[in-house]
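Let me begin by handing over the structure; questions about it come next.
What you see is the complex with one protein chain gone and the rest in place.
By letter and in written order, the chains are A and B; residue numbering begins at 1 in each of them.
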Amino acid sequence: MSSARMAWLASLGLLPAAAWGLLLFGPPAAAVLVVSIAAAAACELAVTLPRHGYTLSDGSAFFTGALVALMMPPAVPLYVPAVASAFGILVVKQTFGGLGRNWMNPAMGGVVFSFLSWPGLMSRWAAPLGSAAAGAEVPPLEALRAALAASGPRDVTPLGVLGRAGYPFSPMDASAVGWVNSHVLAPLGAALPQGSFDILVGHVAGSIGATCVPLVVAGAALLLARGVIRWHLPVFYLGTFALLSLVFGGLGTGQGWFAGGPGFHLLSGNLVLAAFFAAPDPVTSPLTDTGRLALGIILGVLTFLLRFFGSLADGAAAAILLGNCISPLLDRWLERRKSRVMEREAA
Amino acid sequence: MSWAAIVFTFALVDNVVLSRLLGLPAAGQPGARPTPADHAADDPSIPDSLTSARSLPPGGREGARAAAVPAWWLGASMTVLMSISAVGAWLVNAWVLAPLGFTILRTPVMVFLVAGLALALQALARRVVPSMANRPEVSVPRLGVNCVALGLVLVTTRAEYGPLQSLLAGAAAGAGYYLVSAMMGAIRERLDIEQVPPALRGLPLQLITAGLMAYAFMAFDRAFLARLLGA
Partner (left out) sequence: MTDAGSGPIRPAAMREAPAVLLLLGFLPSVVVAVRVVDALWMAAGVLLVSIGSAVARSLLDWSSGSPGASTVGQTARWLRALVVSSLLTAAFEAALLAVAPAASAALGIYAPLVAVNLLAVGTDAASPRPLRAALGALHKGAWYAAGLVVVAFAREVLGAGTITLFPAGGFGGTIVVSALLDQPVRALGLAGGGLLCMGYLAAAVRAVSARKTGRST
């Protein structure tokens, strides 16, 4: 498959999540998306037109702009995604020779550049359309951090903490969770906490494209099915993260072992979007399946550490940049190991 | 600072290369300008060539071809030099300079301490590992003049670390240096230099790579460290 086809397919994979984001956050989100893609396209044209001619049809600039936009908060001033896309295309991608030659993911580079430049602006969240309640514009992850910091550890799940702190879940969530609890789980003696429906479906504040995890995964399924990305990296990434957050996640907040709320953490923040659309980028990820597996584990560990102990509420983008740094080294080590094994066998 | 904090800080948070900008031209990269020989050194048939690093100080050009220098040797010799220099600096500072009140002479004394230790290590390395040490590109005095060790020594003496803390700081800084050096070398091997605009090839690209890597390493900050160790 040509790289142009792959890039356009990847953009197509982003469509479900993007559509949901536009539905949830309305015109501001649409503006962010348009500006981000336009900036990426303009920068790409400015560099490649004099040298190679028109290259926008390879779809990679479009994809970079779209991914940057989907990781932005909806109410961010428009120059932020514009600069992020420009940085990603000009500095991270074109400086190193253009399509296929960058070692760092352009979208993640741009997003982290924005985090470092405008930390306050990158928290300009917006409430989902239809939620007028106070506090609805704060994403669950940030609200959890605030709640844990404010009143110390509680012996409940993350959603429970949010519930006690008065996080405004939607009425639909109340009825959905109530129905499931009474009709399905009550006989089993279990119960879903309030808010489960909201975070599953993505009816919460957050980045434009990252709130509805099932739609992200659906889009990613397309990429996996068509062979644009391989399953090893995302699966081991998310798996490692889930395992670590299950076992150790509760320790820092006093809930004890095996009480970290992996379900909540998988469904919050940019994690799944990054794991399927940024981490397994064929240009920047390792060349072998073993390498992808290893990098997936490394990314899982890094994201776990950054999310639970780091300064940003969400550490996925930063973790992916660190993964970009170490991926060539991983390739080199694995290659040398393989050649040593082969030498030994030949001898 | 606790020992874990020192290791984490000197290896990652205040990485010698990415945060203090010391030792960059040598860190996994060729010298100031790429020569055709640099590309030759990328030849995969050269065994054990992890990088084409020239461990020369930025201006100490010999016009010679860039030789393949194993990253582990560069990292190991840097780590040893930094650790010993840090301890030596503490000794000199605590027993000589401070009691005599000559702290104003700290700079020249430290410069000579580091240079002297670098020469001594070079002589030692010639005895112990002659195959490595006799390559002119990796001569340890050049590493000393490269100011990484000196920079580290200045940090530890100003922060008034004790002897064991200094040793640990030096070792951690060396490990951090090796990590960055290896990563940059691997990235360099992956680049397709033909596609890079000519003005950017070589030194500018190396600096920009380091800059992007530095942004990635911003994830390791003091708040992260505090929470990680406090938890």
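In this section, a residue touches a chain if its C-beta (ideal position, glycine included) is under 8 Å from a C-beta of that chain, and two chains touch if they have at least 3 such contacts.
Bear in mind that the values here come from a model prediction, so they are computed numbers and not experimental data.
Asker: Thinking of the whole complex, not just what is shown, which of A:Leu23, A:Leu49 or A:Leu116 touches the missing chain?
Answerer: A:Leu116
Asker: Among B:Cys147, B:Ala169 or B:Leu225, which residue is in contact with the omitted chain in the full complex?
Answerer: B:Cys147
Asker: Write down which of B:Ala11, B:Leu205 or B:Leu225 is the residue touching the left-out chain.
Answerer: Touching the chain that is not displayed is residue B:Leu205.
Asker: Thinking of the whole complex, not just what is shown, which of B:Leu105, B:Leu124, B:Leu164 or B:Ala226 touches the missing chain?
Answerer: Only one listed residue reaches the unshown chain, and that is B:Leu105.
Asker: Contacts of chain A with the missing chain: which residues?
Answerer: Touching the chain left out of view, chain A contributes residues 77, 83, 91, 113, 116-121.
Asker: Just the residue numbers, please: which parts of chain B touch the chain that's not shown?
Answerer: Interface residues of chain B facing the absent chain: 18-22, 24-25, 32-35, 57-63, 104-108, 110-112, 115, 139, 141-142, 145-147, 150-151, 154-155, 158, 197-200, 203-208, 210-215, 218.
Keep in mind that, in the parts below, only the chains that are shown with their structure count from here on.
Asker: Would you mind writing out the residues of chain B in touch with chain A in their complex?
Answerer: 50, 182-183, 186-187, 189-197, 200, 205, 208-209, 212-213, 215-219, 221, 223-224, 227-228, 231
Asker: What residues on chain A touch chain B, complex-wise?
Answerer: Against chain B, the touching part of chain A is residues 91-92, 95-98, 100-101, 103-104, 109, 112-113, 116, 251-252, 302, 305-306, 309-311, 315, 318-319, 321-322, 324-326, 328-329, 331-332.
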